[in-house]
Each structure stands twice: as structure tokens, then as C-alpha cells.
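The complex appears here minus one protein chain, its other protein chains still in place.
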Amino acid sequence: MSKPKIPKEKQLPEGLIVDCPKTEQEQMTTGGWRILRSVIDQDECTHCRVCWINCPDAAISVDESGDMKINLKYCKGCGICAATCTVGAISRVPELDFDEVVVYRDLPY
Amino acid sequence: MVETKIKNQVIEVTIWATGVLQDAEGRDTANCIAAAAAQEGKHVQAFDNYVDLPDRVNVPVRKYARISSEEIQEKYLYENDHPNIVVLVEPSLIKGYNILRGMPEGGILILNTDRDPEELLKFVPNKELLRAIATVDAKVDEKIVDDFMDIEGASAKTLGRGIGAVLAGAVAKVSGEYTLESLKKVVQNKEGAQKGYDSVKIKQL
Amino acid sequence: MKGEKKFLAGLAAVAEAAKLADVDVISSFPIRPYTGLMVDLSLKVANGELDAEFVHAEGEHGQLAIVHGASASGARTMTGSSGVGVTYAFETYSPISGGRCPVQMVIADRTLDPPGDFGSEHSDVLCARDQGWIMGWAETPQEALDNTLIYYRLGEDKRVALPQFNCQDGYFVSHIPGDVVVPEQSQVNEFLPPYKLDKPLDPLRPYGHGPQIYSDQGPVLELQRAIVMDKAKEIIPGIMDDFKRIFGRKYDPFIEDYNPNNAEVCLFINGAHAHTARYAIANLKSQGVNLALCKLRFVRPWATDEIAEALSRYKVVGVIETNNSFGVAREAGVFTPEVAATLYDLPENKRPMLISFMAGLGGEAIRLKDFYFMAKKLINTAQRKKLEKPVYWIGFEEDEEDLTF
Partner (left out) sequence: MSDNTVILEEPIASVLKAPLEEQYVPGHRTCGGCGPALAYRLIAKAAGPNTIFLGPTGCMYVANTSYVCVPFAVPWMHTQITDGGGVASGVEAAYQAMIRKGKYKGDFPNIIVMGGDGGTSDIGLQAVSGAMYRNHDLLVISYDNESYANTGIQVSPMTPYGAATSFTPPGITIPEAKKFWPKDLTALIYYGHPMVKYVANATIGYPVDLMNKVRKALNKKGASFIHVHSACPKGWRFDASRTIEMAKLAIQTGMWINYEIDEGKKKLDHVPTKMKPVEEYLKTQGRFNHLRAEDVQKIQRFVDSKVAEARPVAARAV
């Protein structure tokens, strides 16, 4: 019995075995979830990396100079970084106060 | 060729909320809108977007209400493909998502915020679809429904207890799809419904 | 014919095949009657004949989980079960075929509870016929050995990549020894290439296996499995040709149409009892009665066209149901509706009448006299050109003792 062909745009890998991402899963950007944006006061920051280690989304990275950098493409705005910052260097600002749109998706997922 | 009526006229309302914090409120808003329209003899539906659930803290979730003067023929669908009215329980979602996706021209966007509608219009790249944008501040002094039992698939324990009534009041004013009186008959928070109706800031486009 | 002649029961024969196939991971859990397979395999592993990990699972569900993980990692695997053991593992069947892991599960049938009945009824694994697994029965220990190799070759083919139920009747085939030619390793090496997975669970080549999908992607995955099941059907004849070339034994790909006497009526049968049926056919011939036999080789994939073609040559077909499906269409077993659907598209003048025989339920032996009774009913129906009764329960019919034709 002949079966219909699966059109190219609908095809899925056999057995649903998908590629692993290397450093980020760009199919699932979650920056649009954010209501409050965390802002790091780099002058206050002591580079203790507590915010970095506590981020469930791996959305904080340590750049070459040792500064903490928030990856707004993925940060969901949970605020753990601000809550655990040892020197209170992270503040939370409403996302709507920023004109900059980091992630804009046609569909949530 | 036999002439067939091929389109079932349905007004689609899509409510966007954030997961967990507003999941029950978003669902309640859709329920309030549908129940108010039903008071006027309309055919209605209200349901969750299935793939948005299980909801996660801050994840966008969509709830749908559908209103029609005739029987709804395609009842078993997952989504509103062509929302005429979009309500954001959490206004920040306007930045992240194409919330007007599929909207036919002449649509309405209502946001739950104390900001002015003009201020938010800059985040809508496809604003030509809109006939009006409106804001209503429903978040102040209204109790957020915080109960495990308000969960997908379980019965709605209450209707219009919190901010859902306020938002549905605003929808009544901006869209005219049902009257404030009909809404007040079905919601618990009647003052909230009135407040939403009275305080919504509308910018016609 | 190359190979070593041995006297082995069906499970022991499969164990020989597993050794020749150089299976890497085996998972066991005891339940009669399939247990003998694992006894043999554990000994082969213990004494170094077979280099494999032999894992004692905590139940059939665990057995299947273990071979699932092992197969996804790139190992050739074998497990097995019987009766309620088969149904206990049910959850795992669809994920394994959906993940396209070609594990092989050896089944020695056993009646499902209640109560404890060791007899061979096919209902246990037939429950799982819709789970995307290759499935078929062996009639003899030799066929059981050969099927083991054939199923690995078929299931591991990249165009197919599906798990297999390698079935045999409990006790009848699994425990009663017969002549078996155990092939030489070189023959098996020629027939069965090493198991190679394109995307195994391997840190050197990372892949994610089985994320969530959207509802509208469900049909794609379903269609994929349907397509590869079709593909299996497409490549089975070639595999049988290869098998004959290398091992010298010939198997019909889908259906063995045994009609030495130009009969007009035929029995449609699956599994061990085909053996007795062949002798019934010979004995009836001496009485001037002509009966034929169509033996099914694969339940999945079901070879609709080939089966229709074979059965279209008969006026009446008797489907022997060694399984039960309570409340099913035509109120017999699972094969009757499948055969009826298979025949449905035939032109009326080629479409045989269909009778079902509930026989061998609970593992009761099907005797020669039972086949004679079936023959009588088939022939009477052919002569009268009218179906009097669609289902007979062997052992419960009033006129079973009357074998006058």
C-alpha cells in the first residue's frame, strides 16, 4: 500500500532524534517572558559570581574582563540574581520601561 | 454548483497572560467574556491553549473565548486563528510576541496596565490591524486568584472573582460584544466589572 | 547444507541464533514458558561462548527499558517474555518503536490470566500488534532460529529501524525439541551485518532523543512509522531470497500457501498448529477430501495484497483463532476482522466465504479430529454455497463427533 509523502516543511527526523545545541537553544528564546529586567550596576559588582551560579537559565555569563553579563535573549526575569546578589548590585526594572526589544517571536514556542 | 455557506461567523477573543501568576486569571477572563455573551443568547466557548500548558512561572499562556450569533460549527480546535479582540493580562508580553498574529483588520487590543495606550503602541509593529487600543488598570487592589484547584481541566470554581471581571468590563466597553449589565449578572466582582468599564482608556486608531 | 545438526527446542534454537548474532545486551525476567531462553543465554554468557551483558531486570517493564536504552546506545539486544509478562511491559512498546530502536523480543506465548494457565494462546502478544513492531510466529524450532536472524536483519535495516516480536507457541514450539541446523558463523556474518546506528546516544556525537512535539506533528511521526512498516514489507522478499542463498532454506515471505490437492477450501493459520494441520490435510486426502492451508509468516507487517491473492483461490476460508478478542466484529478473534478486511476489496466472484474457528484457546492442543471437523464445516459450506454459522468454538459444538462429509 502506498502512503502519502511527507512534504519537506513537515518532515521530522526519523525517531525524533534532534541535534543538540552547542551553547544556546535558539529555537526556544524566552526573553519575551520577562516582566522585570535585571540590571547590574557594574561599579558595585564584586565579581563573586553568585548570580551566575544561581541562574536556572544559564542566562548570566562571565565575560573576558570578568564582568557578569545578562543574556536578555533567554532571561525570564525571575529575579533570583537580584535576590541573591551579595552586595545588592542588581536592580529590577519593568521591561516596558525599555524601548529596546530583544526577542520578538511570531509564536511563543 | 450548489451555493454553500462556508464561513461560520465567530468573534474570537484571545487573552494572553503569564503562567502560574495569571493562569487562573487569564482563564477566568475568557470565562467571564463567554458567560456575559451567553447571557445575551449568544453561542460561546471558552478554553485554554493546550500546548501552553502545563504553565510555567512567567511563560506566556493564551486563553480563548469565542462568541457567535449562530451555533459554532468548528468547536474542536486548539487555537483562535483570527482573533478580533486581544487582551493582555500582562502588558509586557506586547514586546516579546506577535500578539496580533492572524488578526483581521479592525481588531481591538486591550492591555492591563496603568500606562497610556499611546505609550504601548510603539511595541506593535502591525498596528495597522487595530481599530482601537485600550488600557485598563486592573492590577490594583484586586485579589489574584491563588488556588491549586483553578487548574486546566477542572471546573471553574468561581467566575469573575478577581481582575477577570475588570478586564471583561473593559472588553464590554471597547468592543460592544456584550453589555456591562450582562457581565454584571455573571461575575462576583461586580464593582470590578463596573470599574473596568468606566476606567478603560481608549485610543481609536 | 552447511551447519551443525542439533536436536533443540524452540527457545534453545533462538539462543543459538542470539549467540551467532553476537548480541551485546540481554535483559531477563522469569516467567514460564519463555524462561528457557534466558537459562540458555545466561549459560552461554557465563561460560564465555557469548560476550554480552546479561542484565537481570526487575520485571518485564524493566527488561524492555534496558534493551531500549542499550539499543539506542548502539548495542544489539535481546529480551523476551510470555503471557502477562508481555502485557506488563506494554507501556514501553510504542516508545521503543517510536524511537526506532530495533530491539528483539522473543515471545513464547502463554494465556493471559485469569487464572494461571501456562498454555499457549496468542492473545498475549497479539494485544501489542498495533505498537509498531514487526511480528510473526515460528512453527518449528528451526524456523524460530531462522526468524531470529531474519528479524534482526529486517528490523536493523536503516530503511526500517523497528523492533521485533519474534514469536513461537509456548510449550509446543518452545519446549518440544526438533531437528535444527545451527548455521555456521560465516553464514550468519554474511547474512547479518553488524548493528550500526546513525544517531546513537554517544557523547562524541550528541543528539537529543524524543523531545515533545506539537499536536500537528503527531501525524508526521505516525506516518513515518506507517511508511517504514510498509518498507519492511517491501524488503522482506529480498531478505528471504538472501536467506535461501546463504542458508539453503526457503521461506515464503508472507504466506505459505500449501495446497497439494487443488482444494477449494482452506485453513488460515498462525503458529505451531500448522504442523498438525498439514497431517490432517494428508489424512483427509486418503479419504478423498481436499483441504488446503495458508500459514501466516508475518502478522506485522500484514501483507494485504499477498494474503488476498492467496485466499482468493478458495471458496471458503476457515480462520483459526488461537486468541480471543471479546466483543470484536464477528465475535471471534483478532484475525477474522483482518482477513475479512483483506478480502473486502476482491471482486465478489473471487471473495471466499469466511468461517472462524476458536481453537487452541487457553493453550488447548488442536488435534487431528479438530481439523477434520473444521474441514467438514468448510466443505459443507462450499457445497451449500451458504454460510450457516460464522464462528465455531472447538470443543463446544454439538456435531463434533460426526465426521462424515
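Just so it is clear, A, B and C label the chains in written order, and each chain counts residues from 1 on its own.
The definition used in the following text is that contacts are C-beta pairs under 8 Å (C-beta built on N, C-alpha and C of every residue); 3 or more make two chains touch, one makes a residue touch a chain.
Please read all numbers here as calculations on a predicted model, not as lab measurements.
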According to the contact rule at the top, which chains on display are touched by the left-out chain? A, B, C
Per the whole complex, from C:9, C:55, C:86 or C:269 the residue touching the absent chain is C:55
Among C:113, C:202 or C:345, contact with the omitted chain is made only by C:202
Residue ranges of chain B at the interface with the undisplayed chain: 19-20, 51, 54-59, 146, 148-149, 151-152, 154
Residues belonging to chain C that touch the chain removed from view: 22, 24-25, 27, 51-53, 55-59, 61-75, 77, 91-92, 95, 99, 194, 201-214, 217
Touching the absent chain: which residues on chain A qualify? 12, 16, 18, 20-30, 33, 48-50, 52-59, 61-62, 71, 73-74, 76-80, 82-84, 109
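Note that only the chains that are shown with their structure count from here on.
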Contacts common to chain B and chain C (chain labels): A
Calculate how many whole Å lie between the centre of chain A and the centre of chain B, each centre taken as the average of the chain's C-alpha atoms. 28
Measure off the straight-line distance from the CA centroid of chain A to the CA centroid of chain C, and report it in whole Å. 51
If you look only at chain B, which of its residues touch chain C in the complex? 50-51, 78
Quick check: in the complex, which residue numbers of chain A touch chain C? 1-4, 6, 10-20
Show me the residue ranges of chain B that touch chain A in the complex, using the header's touch definition. 18, 51-52, 57-60, 62, 90-98, 101, 113, 115, 120, 122-123, 125
